[in-house]
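Let's turn to chain A:
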Amino acid sequence: MSELKFIEGYPEYMYKLIEIVHETRTARMKEPPKAMTLEEREEVLKIHPDYAPGGKREIKVGPNKGEIAPNEVVDLLEAYPVIDPDEIDLEKVDYEPDVLIIGGGLAGTTAALWANNMGVPVENILLTTKLRHGDSNSIMAQGGTQAADRPEDSPVIHFLDTIGGGHFANKFDVVRALVEDAPYIIQWLTELGAMFDRDENGNFVELAGGGASRRRMHAAGDYTGLEELRVIRDEFRNRKIPCLEFYPAIELLTDVEGRVVGAVLWNMETGEYKIVKAKVTILATGGFGRLHIRGFPTTNHYGATCDGVVIAYRAGAKLRDMDTAQYHPTGAAYPQQIIGLLLTEKLRGAGAQVVNIDGEAFVYPLEPRDVEAAAIIRECYIRNKGVTTPTGIRGVWLDTPMIDLIHGEGTIKKSFPGMVRMYKRFGIDITKNPVLVFPTLHYQNGGVETDPNGRTNLEGLLVAGEVSGGVHGKNRLMGNSTLDCLVFGRRAGITAAEYVKKGVTVGKPTLNHVKKYIKQLEEAGITTKRKSPILLPDYRGKAVLARMIDIF
Partner candidate 1 sequence: MGETLDIMERIRESNKSVTTGLDEKDIKHWVTIYIMGKAYRVPADLTLMQAIEFAGYRFIRGAGCRAGFCGACATVYRKEGDYKLRTAMACQTRVEDGMYLVQIPFAPAEKPSYDISKEEASLSVVFKYFPEIARCVSCNTCTKACPQDLEVMDCVQAILRGDFKFAAENSFECIQCGLCAMRCPAEIVHYHLFQLVRRIHGKYNLPPEPNLKKRIEEIKEGKYNEEFERILKLSLEELKEMYRKREIKLD
Partner candidate 2 sequence: MIKIPYYPGCTLKTTAKNFETSAIESAKILGVELIELPKWNCCGTVFSMTTDDLMHHLAPIRNLIRVQEMNEKGIVKNEYRVVTLCTMCFNTLKRSNLFVKQDPERLKKINSLMDEEKDYQGNVKVLHFLEILKELGFEQIRKKVKKPLQNLKVVPYYGCLMVRPEDVGIDKPENPTILKELFEALGAEVVDIPFKTRCCGSYQTVNRKELVAELVFDILNQVRMEGGECVGLSCPLCAFNLDNRQDEVKKLHPEFSMVPVFYFTQLMAVAFGLNEKICGFELNHINPKPLLEKKGLLNV
């Protein structure tokens, strides 16, 4: 096999194709592409992985029986528990907090702080997390947090944008809570010391995301999630709130009334399980990207394996909008080492166009994500105008050099240092050359159904963040996810504190719901070796797996 020659990080043939992008830029900037009509949107969505047939099936058991969800998710719902309910000793309770928070991302940490703010003493809160505190999708959020604080904007407009993007399937009272709390949550973060981007006059720098009709995204470079989470995690640590790391919840606990009364935690490093009995449990376990729905790569972190949905479903929680998955239009498609990683929508918000192999800007860059993603897939696989990488991946160009031309030299380095750094590590300068992108699995739009105060249909179970359903409808807008975590993390924390203050009696913990669920699986004729939650994906080399012996 002949060796590839590389120029500025790209193989020679791709570098030649980039020249077409450079040549067509001026014309494209003069005549930008037009937005689609609602009808055109519907047409292109037919090729979207969520809409293209063959990816989903009916759930055969549980509260959402008869509804559709992606195969990979149904595989987990129609799977047996990792524990044997008869083998777990529930007599010995290891922790008895008032508030148990499962998940240590933006939502979980915010919930802990607000439960404390509203009067729950720190020693009565317990946050448990599967990996380190902070390991989450939140920490990788790049673009920003939406909040309608400008004079020409209003929460009502933010509301409209959100329900339009969600195909009007959102729960309206939940969205109202989201948009009305948004400005306050930004202020809360700045008072804690978060450094959002400012201009020379001290005003927030606010860009627009796809589907938004106003510029209202507050950002901290392209490290928004990291900055927000760092600051509230520091505050959490200052207060010395108890935190267990590498202790995922592998099952919830319920009492005879069906109330959720805690969880079974599992030490990932030693294998020991712990029983936690809590007055109220907040589920903040995040998303499902590592299920690689329809074989797509993902932007998500290592632990995004849909655990929360599984254990809540078994306890009887109702899900909502679980049939949709959000594919981020611009995941890295080259080089091989960073396939699927997120390229923030803010790049398009700052002017970068999406361009095919012939140098045409074939789609308006700020369509809602599902429309944008579908358009790119159509361009690559139906119109065959994508660029193919040496490893056979198809993608289109994201013309990043345009940003400096529009906003002035140095903009990319200042506003997107994370992106510049990511590509620099592999020899590519995004201020000089465009990058190759293709849709990547990004967000769990739905989940455990919530109300404006984080309540689910289960007594004792609250929910916040990506794991919840109802906030975003069938498709989330950019900047609403970190907002979701913060707003509903706070509301769940407040609701939890109110529960505790009101006085709740917690019944004896049982695993009855698990036994019931096993029976339902058997009665539905589901015979499978599958177990869930899976906790981590498995990327070990196939050759090694084929010759592995599990001795210990």
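Selection rule: all candidates are chains of the complex that A comes from, given by their letters.
Definition applied: a residue touches a chain if its C-beta (ideal position, glycine included) is under 8 Å from a C-beta of that chain, and two chains touch if they have at least 3 such contacts; residues count from 1.
Note that the structure is a prediction, hence the values are computed from the model and not measured.
K.L.:
So which of these touches chain A in the complex, 1 or 2?
P.N.:
Per the touch definition, chain A is in contact with 1.
K.L.:
Along chain A, where are the residues that touch candidate 1 in the complex?
P.N.:
1, 38, 46-47, 49, 52-55, 131-132, 134-135, 139-140, 147-152, 154-157, 159-161, 163-164, 168, 172-173, 176, 180, 183-184, 186-187, 190-195, 198, 202-204, 208, 213-215, 220-221, 223, 225-227, 230-231, 234-235, 237-240, 246, 268-269, 292, 294-299, 301-302, 336-342, 377, 381-382, 391-394, 417-418, 421-422, 425-426, 536, 538-545, 548
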